[in-house]
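A single protein chain has been omitted; all remaining protein chains appear in their positions.
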Amino acid sequence: MTFLDRTTDARRFRQWEGNMEADYIYTSGVAGERFFVALRDGGKMLASRCVACNLDYLPPRLFCEDCFAELSEFVDVPPEGRVAAVTMAHLDRRGTPLSRPQVWALVTFEGIRGGLVHRLLVPPAKARVGLAVRAKLKARGDRVGAVTDIEGFEPVRS
Amino acid sequence: MRKVGVIGAGMTLFRRRLQETGKEMCFEATKMALDSAGLTRADIDMVVNGTAPDAFDGVHMKGEYLLDGCGGYRKPYTRVFTGGGTGVFSSIAGWWHVASGLADAVLVVNEEKMSSCQPHPQSVFAHIWDPILDRPLRPNLIWIFAMEMNRYMHVHGVKKEDIARVAVKNKRNAVGHPCAQLADPNITVDDVLNSEVMAWPVQRLDISPPSDGASAIVLASEDFIRRRKIKDRAWMSGVGWCIDSTMWTDRDLYFPEYVARAAQTAYKRAKISDPRRQIDFAEPYDPFDYKELHHLEGLLLARKGEAPILTREGVTERDGDLPVCPSGGLMGVGNPIAATMGQKIGELFWQLTNQAGKRQIPHEVHTGVAQAWGDLMQYGSVVVMSS
Amino acid sequence: MSERIKKWPGVELSAADLNEGKVTQTRFRPNAKYAWSAGEAMSRFLAELQNGRLIARTCHSCKRILFPPRMFCESCFRPTDEWTFIQDTGTIETFSISYLDTDAKRIPDPILVGVVSIDGASPKMGMMHYFGDMTKEQIRIGMRVKAVWRPWEERRGSVLDIRHFGPLKEDAK
Partner (left out) sequence: MRVGIIGVGMTAFRPSTPEYSWKELMFEAASRAYADAGVDPRTEVDSFVTCAEDYYEGFGIFDEFTPDQIGGALRPVCTVTGDGLQGLANAFMQIQTGLIDIAVVEAHSKASDILTLEGIIEHGLDPIWNKPLGGHPFLIAGLEADAFLRKTRTSAKALAAVVAKNRKNALRNPLAAYAANVDAAQVLSSPERFTPLRALDIAAPADGGVVLVLASEAAAKRRHANPVWIRGIGWASDSPTLETRDWTQAAYAQLAAEMAYRLAKVRRPATEIDFAEVDDRFSYKELQHLEAVGLAKKGEAGRTVVKGGYDPGGALPVNVAGGSLGCGNVFEATGLHRAAEVALQLRGDAGSHQIDGVRVGLAQSWRYIPSATGAVAVLGAGQ
């Protein structure tokens, strides 16, 4: 259109393949390190406390995103949370249809700012907002200090 | 046009690997800059982030990821990206946020976490090339610097030892920098000349290796500075930026015309007609030692081919007539690409407000120029600052 | 600055901290694959490489012969005018003797690589490529070179259809 010569034979157009791939190692960071060591070794979840704002953050953070104070206090996250939003994914991470949908949830905890986005370990029919849930952890020996040490959230009462 | 001043600066340690996440590094630098300006995040109207390839940190839309660390939560926040040129360019973007009248106080936060990429950040540099023309040759990034350096040496008949003097000067200057990764008080020209050859004419000590780090500055309008009675400030008196054609194999690499154009624009805005006389010190971009020379010529602070002579004669030493990279530069402090704003804009601020401590230029300085360089040897960003 | 601030932030890690998992971490490799449309100019360029020829575009406004070819002139900002074949000989503008491969790994036999300006294109216009059939002692800026093409059956429509540029013997031309 905007050129003086144009090809009308579409077979002549070429494509060139390539990628932007590399291997990455991401450190958990200062606040993440505290969380994941406690999760791996103690099987518990920590939130970081902003004294100035009177807030506890999950995921824990080195700094308050609002008042920008450096956070060094940590508190335990209550064992029981609730489902705040839920979705059934019918595609896997590559976009391939799943034979059985995966259930995902935003799980929040009383008195905590934030929560965790994770798998909800219930059949789709039983997935609902308001459900009381707790984290299901991998066995101590299988935990490596990553968010995948949590297998997902399961109902407190089944 | 409103006057814009730098009123605070901060930076993290520059190291090969830091434990902090990218956003944590941003927070630390930002907090320092705010503290040094006596401000809090609530005083800030808008935030600019500068960070180079997403492929270093390994996060797509890296600007979004770093946002909270930069103080951008629930504020107008923009990331700009001009390759290595980002090291100075982001401060120019910050400048127009204030100069436009839209903001009174702006944070500019630059970050790079190059250690995420394994086994070495070089592997992602494979992706910066034209996929059809260059990538099939599997080029190493150092190749193009070697080609540019060779062309520069060839056209002007520059000797390698005169280039090595830059590495020596900057690594020694960096001894006074608390964040430096590569300071060395005892390094000699022979050390550089005897270091292993990477891609001739580039040897190991000609290069600033990759680092993790972040830096931040606070910019404010003249009115804000007066109202808040802020004492330590340095004015951004001229800015310029320019990109050359993508077709780098169609250009003569011996002279960075794009830097010269950016500098001319910045000087005109700063009312500088004779840069060599009116500029007291310079922080040109020096990821390789020859780049300092190349850029001094691009900045019109030396005639073409003259920068090696000025260096040999000691003119560019900290106590010389035109101190160059008194911070220690990238060669001495480290090279977390965009975060080198700390040695460029940060150093101009610290020198002009007499806060550079052991690095303070011994004689009085009133006007400095900082410059960064990037993309496929094609980007120049230039800032002139005055006390 | 230095005087007022006592502690500079940053927790330094060693290679072992990272690689031996002494700090918690996550490993990931993105799935980031592309097939870029070569478009009008590069499709023809690649087809001609497969034919063993270099092709350029002319701009009648600035009178340049643009190589690598493009459908627009970046100097005049107008569509370019005609296709034209150029030679496969040229001059070394600059070069490097590299002891590093793409992953920054050291190699014993250096790669000779640089920029060749191509005869028939406007001055200084050329391409990056390897040099061969010469030693690192022989290579120099200003040296005349000629493309060494891969045999027809090995060509794929790629800059690698040229194996490298080798010394040009002017009298043999």
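By written order: A, B and C. Residues from 1 in each chain.
Assume a residue touches a chain if its C-beta (ideal position, glycine included) is under 8 Å from a C-beta of that chain, and two chains touch if they have at least 3 such contacts.
Being a predicted model, the structure only gives us computed values, none of them experimental.
Note that the absent chain touches A, B, C when the full complex is taken as a whole. Note that of B:Ile7, B:Ala93 or B:Leu348, the residue touching the chain absent from this view is B:Ala93.
Touching the chain that is not shown, out of B:Ala55, B:Ala180, B:Leu219 or B:Ala370: B:Ala55 (per the contact rule at the top).
Along chain C, the points of touch with the absent chain fall at residues 26, 28, 30-42, 70-72, 74-77. In the full complex, chain A touches the hidden chain at residues 1-3, 6-7, 10, 13, 15, 17-20, 24, 26, 28-29, 32, 57-59, 61, 65, 84-95, 101-102, 104-106, 113-119, 124, 129, 146-148. Take chain B: the residues that touch the chain left off the picture are 1-2, 21, 23, 52-55, 58-68, 72-83, 89, 93, 96-97, 99-102, 124-131, 240-247, 257-258, 261-262, 265, 269, 374-376, 378-379.
Simple rule for what comes next: only the chains that are shown with their structure count from here on.
Contacts between chains leave no pair untouched here, as each chain touches all the others.
Summed over C-beta pairs in contact, the chain pair with the top total is B-C.
Separating the centre of chain A from that of chain C, both taken as means of CA atoms, is a distance of 41 Å.
Chain B and chain C have CA centres that are 26 Å apart. Averaged C-alpha coordinates put the centre of chain A at 36 Å from the centre of chain B. Residue positions of chain A with contacts to 2 or more other chains are 16, 18-20, 22-28, 30, 32-33. For chain B, residues touching at least two other chains, in rising order: 18-20, 58, 115, 119, 123, 131-132.
Against chain A, in their complex, chain C makes its touches with residues 11, 13, 18-19, 21, 23-40, 42-44, 46-47, 71-72, 79-83, 157. Residues of chain A that touch chain C in their complex: 2-7, 12-28, 30, 32-33, 36-37, 40, 94, 144-147.
On the side of chain B, the complex with chain C involves touching residues 9, 11-20, 25, 28-29, 32, 36, 58, 60, 115, 119-120, 122-123, 126, 131-134, 136-140, 142-143, 146-148, 150-151, 154, 176-179, 196-202, 212-213, 245, 247, 249-253, 350, 355-359.
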